[in-house]
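Every protein chain but one is kept in place in this view of the complex.
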Amino acid sequence: MREYILRRVIYAIFIAWGVFTLTFFLLRIGPSSPADKYLATLVAKGENVEELIAAVEARQGLDKPLYIQYLDYINSLLHGDWGWSFSTSMPVMELIKIHWKYSFQLILLSMLFAVFLGILIGVYSAVKQYTKADYIATFFSFIGISIPNFWLGIMLILVFSVKLGVFKTYYDTSLPMFSLANLKALVLPVITLGTGSMAAYTRYVRASTLENLRKDFVRTARAKGLPDRVVIGKHVLRNAMLPVVTIIMFDLSGVVFGGAYLTEIIFGIPGLGQISFNAIFADDYGVVVAVTLIGALVTLFFNLITDIAYTYLDPRIRYE
Amino acid sequence: MRLSRRRFLRLCAKAGALAMVGSLGCLQKETVPSTEKPAIPQVKGTFIEGTSAGDAETLNWIFAADQASFSYVGYTMDGLIAYDNDLNIVLRWLAKPIEVSDDGLVYTLTLRDDLYWTGGKQVTAEDFVYTYKNLMFADWMPFNYKDDYREDVDGKREFVEVRAVNKTTYQFIRQTVDPEFLYTITDFWAYPKHIVKKYEGDLKAFTQAEELNNLSYTGNLGPYRFVEWVRNDKFVLERNPDYYLGKETGAPYFEKYIVKILGTPAARHAALEAGDITSTVIDPLQVKKFKEMEHIKVYTNPTASYTMLLWNLRNNGWEGFKNKRIRQALAMSISKDALIQSIYLGFADPAFSFIPKPSPWYVEEGLSMYGVGGLYDKEKASEILAEEGYEQEGGRILDKNGEPLKLTIITNSGNKVRESICFLVKQELSDIGIDVELKFLPWATELNQYLRNKVPGSDQPPAFNNGPDAVSEKPWDLLVIGFSTDPLAPSGSSTFFSSEGGLNIEGYFNPEVDSLFQKVKTREALDEAERRRIYGELSRLLSEELPGDFLAFPASNVGFQKNVMGIEPGISMGYNYHEWFFA
Amino acid sequence: MPLTLPNELLSVRGLKAYFYTESGIVRAVDGVSFTLDRGECLCLVGESGSGKSTVALSILRLLDSPPARIVDGEILFNGKNLLTLPEKELLQIRGGRIAMIFQDPQSSLNPVLKIGDQIIEQIIQHKKMKKSEAKKRAIELLNDVGIPEAERRVNEYPHQFSGGMRQRAMIAMALSCGPEIIIADEPTSALDVTVQAQILEIFKELKDKGLSILFITHDLGIVAEIADKVVVMYAGKIMERGVVNEIFDKPLHPYTRGLFECLPTTMKAKKEFPYIPGTIPSMIDPPKGCVFHPRCRYKFEPCDKDIPKEYPVSDTHTVACYLYGGGK
Partner (left out) sequence: MNRLVKYYWKRTMRSRLAAFGLVYIIILVIVAIFGPFFTGDPNAVNFAEKNLPPVGFSIEHSVYDIKSGEFTTVVVKGSLKHPLGTDDKGRDLLAMLVSGARVSLYVGILATGLALIIGSVIGVTSAYFGGVVDNALMRFTDIMMTFPFFLLLVLIVFIFGPSLNLIIVVIGLTGWTGTARMVRSEALSLRTREFIQALIVLGSSNKRIIFRHLIPNVLSIIIVTATISIPGVILAEAALSFIGLGDPSVASWGRILNAGQDSLDTTWWVAVEPGILLFLTVLAFNFLGDGLRDAFDPTK
């Protein structure tokens, strides 16, 4: 097992290097430069425009040959230096350190919301297959999957914040992380971000549960006199969760960099998603590379966790 | 609202040169109803200013180029002067008005003696002189506005001289006359010499210096003190109890001042309506709704930025533009009233030149007002076109080759107002038989492929004005773009319209215009009446010459919760914001 | 209160269990009655698809509903009708007083739970026992059914067990709460022949200890070894029943006889590979009259008209065939 993990870690480093290299060159071959956004503002007397652009590029180290920049970058990364974010005026790592928690709490709560409700409704729907409750759950899960989450977010704000005044129209970062007020502030964002996933999980859990309900060991468990609660909660669910775990983990990276960003924009949550997309628009290369790299590492980490979790969830699986 | 309270009008003119600008001033003066009993200011509450214009880039202001950065710093440091709603100078850090020598070459500034940095060290003339000479003018420092402090001496660009006279007095000494230099020298703050000295020469250290990035040195220099800056979220300030202007009055009156960034205009409007923020800019379509709200007060202010329709006068534009009469014919076909009503919903003034109405240099007399009244006449326009050899055939104008004329209009994508203007221009020009194709381009693409130009075949680096023979990589005919002007120093617009102008994108070359712009920087122009005459002449000339079609000076609308007191609406609304308070 | 004889432990009466499918009603069990006495081993014999498993599942109400539904009949256990018993009481009987063993130990054990835990949870469900005690008991049980190193094995997962050991574990599980009846649904058919014998040995021992066993199988060899009584089913109906010797010595029903002819031991005597011609009929649309008549060598006039009753041949032996009664 230890050897397996070691191998996976080495593999992850290889993948991360691939992602890093791809991002780095992607950014550099594009037509836009960090100086562009200054152009509008730099111009005073015509003849100095190019000189000033050169100054900006020199300040950001963009004047060196590409391969030197690349090697320098790798070198400083290896020394733990992630560089300076010129669009926010702070070290890249510190920027990420401050902002990851806003995304994290949003994603964590959304995932909890999605996983918990998804499993609950999915299992219920499967157990009550072909009943009215099942049809309703199925129908709503389709709606949940299909509704664009940015659209849902706007509608929620319009109804609950503006018209009904139940929630604030934006997320307040000054709330203590572990407080009821913070939880309340996250209700709408969590629903916005979590609904799609929740609905998707409902579908998967339902299908998986249905499949497992037909299995022989479920009959055995019933024959043992176990109440339905135990039969479904323990025997069916544990087996039904196996394929779902992969899907949830796979979904996670999509949520982090797709849904979470849109949700953060709509609700004004200064999470990593918003930071990274603003960095893209501001040509803040250091942040873009760092976020992509970290995103890749997190994905790889979750993949590893998933695989390890499997050995606990499913004792039949062993890695050498 | 941003920047308006301070002397960054000029900076702003640059900041907004190509980008879009916030709000600056006011066309029509509203008076605060005096029937209400004036309330007594008390220190209380948190003022939350909502914006969706984007976050600042740095508080280490010497590197700043964006409005938000200057605005953020401005809350903690007043600067030398401010302007009131009549654009008169209001002293802030200065103890008395700036003295200009009779020959217009020496500018003397005297600081108050009760200004100090955090820690109690007095702010001295030496701090300013050091900031200029050792930082801004230094080779190692990529200060973006260096050229504002240079002058042409014997064909070379040289920095002006700065020197300290005594503890509170310092001087700028020029070798050439530039009456508007007056408005440049009050643009910036200073760094405390005793802190920044150790970073001198080390760009990386200066960039990353903690005390410069968290404004911990601002002492009693501004109404608020820096507390926290959560990127892309909020900039938090607290009341500065030591504020030098508050010694007698107790100002400022807000416990906290927060700039809150809201991702979208929709979120901004919703937050104001729900009372989650104190003030924000309101889009034209929403103004009526907000004006009707009980708890909201909306102020309508003008701006000094204007939208222009440029014709490509360079060799890869339609050759017809080189003919002034055709330019006039086109301008006659585009109704400024329709534009203002349809797109700005009335919240704009028609523009005929680069000087806005509130400017002291504004002259209305003799302006050619194309696009309104009698000079909005499509039939006449068609006649002129026909006279100049562009006949209509089957409702379409034919170009020199006998093909139906098709012009390409470009603008940067994402700016909804400019996109709408493109559509309107298309609609208007189709009435006189000109077909227009729309192209909305990302900013970088527009800049690099359409705006920057060079002489074909040469190895010039592309720039915005590489002379009359230069053309852009890709052809265009019409361009909708926002320009900004400094109502106090309109000569800055020479960058757009003079032969040597660095932003003369359109390729307009007129010696008469060049000489008028040069006249502003002469000894004669020290006389204000003379300067007004020159500007009047310039305005008239450009309104008739039409290097581009000046379209409109948009107004901006700012909404406040009704309990904010002390607001003086006008061109510089917010110049006295330290006196605002909650009822 | 229905009448029950003192020795009668389980009595199935007129059981009808149908599957309601899209293509129609499958009459999987159509009027089956039999009794299981204390200490007795009753074998339910028939081809696959004859409805034997459905009978077994009906007893503990384990049929999936929908699509299955028990439409008629009663199942009396110690005089109580299991079919109408409240859920709570039923749970106590399932696994507690009546235990069940299934055909395929591979799929009948939960793959993600330890063998021990699967036994323990049943013990805890029925007996007031601490987990540690229950575990001890589980180890004992595993020992009893012949699993070596039970201490260690108790913590293993099903996939780590061989087929035979899994079935032993299933048996241990069934025995864990001291049931009165064990229902074994083809417990050996998924196993190797050598293992089959071992498992069968265990069943014999259980029988000797006085447990009542309802043993479902299609293997007449096993029946010979273990059964006290035999009930032969075909297409959801009982064809013949009797004490084991009677059936083996004198199989009367043409179907039973067919089954015997297919036995490997009897096969040797003949040259050709024996089989019962035709296939088991559709239970959606069963043949009129005797369900076996389309495949019957002896069918005559009344066979395709009316359903034959069970005609007694002796006190303990009955046959549902017009050859042995029904007039004419």
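In order of appearance the chains are A, B and C, and numbering begins at 1 in each one.
Simple rule for what comes next: a residue touches a chain if its C-beta (ideal position, glycine included) is under 8 Å from a C-beta of that chain, and two chains touch if they have at least 3 such contacts.
Computed from a predicted structure; not experimentally measured.
Student: If the full complex is used, which shown chains touch the chain that is missing here?
Tutor: A, B
Student: From the list A:22, A:71, A:108 or A:136, pick the residue that touches the absent chain.
Tutor: Only one listed residue reaches the unshown chain, and that is A:22.
Student: Please identify which residue in B:48, B:160, B:190 or B:266 touches the non-displayed chain.
Tutor: B:266
Student: Using the touch definition from the top, which of B:197, B:247 or B:289 touches the missing chain?
Tutor: B:289
Student: With respect to the chain omitted from the figure, which of A:84, A:102 or A:261 is a touching residue?
Tutor: A:261
Student: Please pick, from B:194, B:380, B:439 or B:533, the residue that touches the omitted chain in the full complex.
Tutor: The missing chain is touched by B:439.
Student: Using the touch rule from the top, list residues of subunit B that touch the missing partner.
Tutor: 27-28, 30, 264-266, 269, 283-289, 291, 300, 338, 341-343, 345-349, 413-414, 416, 419-420, 423-424, 426-427, 438-442, 444-445, 555
Student: Which subunit A residues would touch the chain omitted from the figure, given the whole complex?
Tutor: 15-16, 18-19, 22-23, 26-27, 29-32, 139, 142-143, 145-148, 150-151, 154, 158, 162, 203, 211, 253-254, 256-258, 261-262, 265, 276-277, 280-281, 288, 291-292, 295-296, 299-300
Rule of thumb we're sticking to: only the chains that are shown with their structure count from here on.
Student: Starting from the mean Cα coordinates of subunit B and subunit C, work out the distance between those two points in Å.
Tutor: Each chain reduced to its C-alpha mean, subunit B and subunit C end up 92 Å apart.
Student: Express in whole angstrom the distance between the two chain centres, defined as the mean CA positions of subunit A and subunit C.
Tutor: Centres of subunit A and subunit C (C-alpha means) sit 54 Å apart.
Student: Per the centroid of Cα atoms for each chain, what is the distance between subunit A and subunit B, given in Å?
Tutor: For subunit A versus subunit B, the centre distance works out to 40 Å.
Student: At least two partner chains per residue is the criterion; list those residues in subunit C.
Tutor: Touching at least two other chains: none.
Student: Pull out every residue in subunit A that's touching 2 or more other chains.
Tutor: Not one residue of subunit A touches more than one other chain, so the list is empty.
Student: Within their complex, state which residues of subunit A touch subunit C.
Tutor: Per the stated touch rule, the residues are 130, 214-217, 219-227, 230, 234-235, 238-239, 242, 313-316.
Student: Taking the touch rule as given, give the residues of subunit C at its contact with subunit A in the complex, in rising order.
Tutor: Residues of subunit C touching subunit A: 57, 60, 62, 64, 66, 91-96, 99-100, 102, 104, 107-114, 121-122, 125-126, 157, 159, 170, 173.
Student: Enumerate the contact residues on subunit B facing subunit A in the complex.
Tutor: Interface residues on subunit B, with respect to subunit A: 14-19, 55, 57-60, 63, 65-66, 142, 144-148, 150, 203, 207-208, 213, 230-234, 236, 260-264, 266-267, 270-271, 273-274, 276, 442-445, 447-449, 461, 463-465, 495, 500-504.
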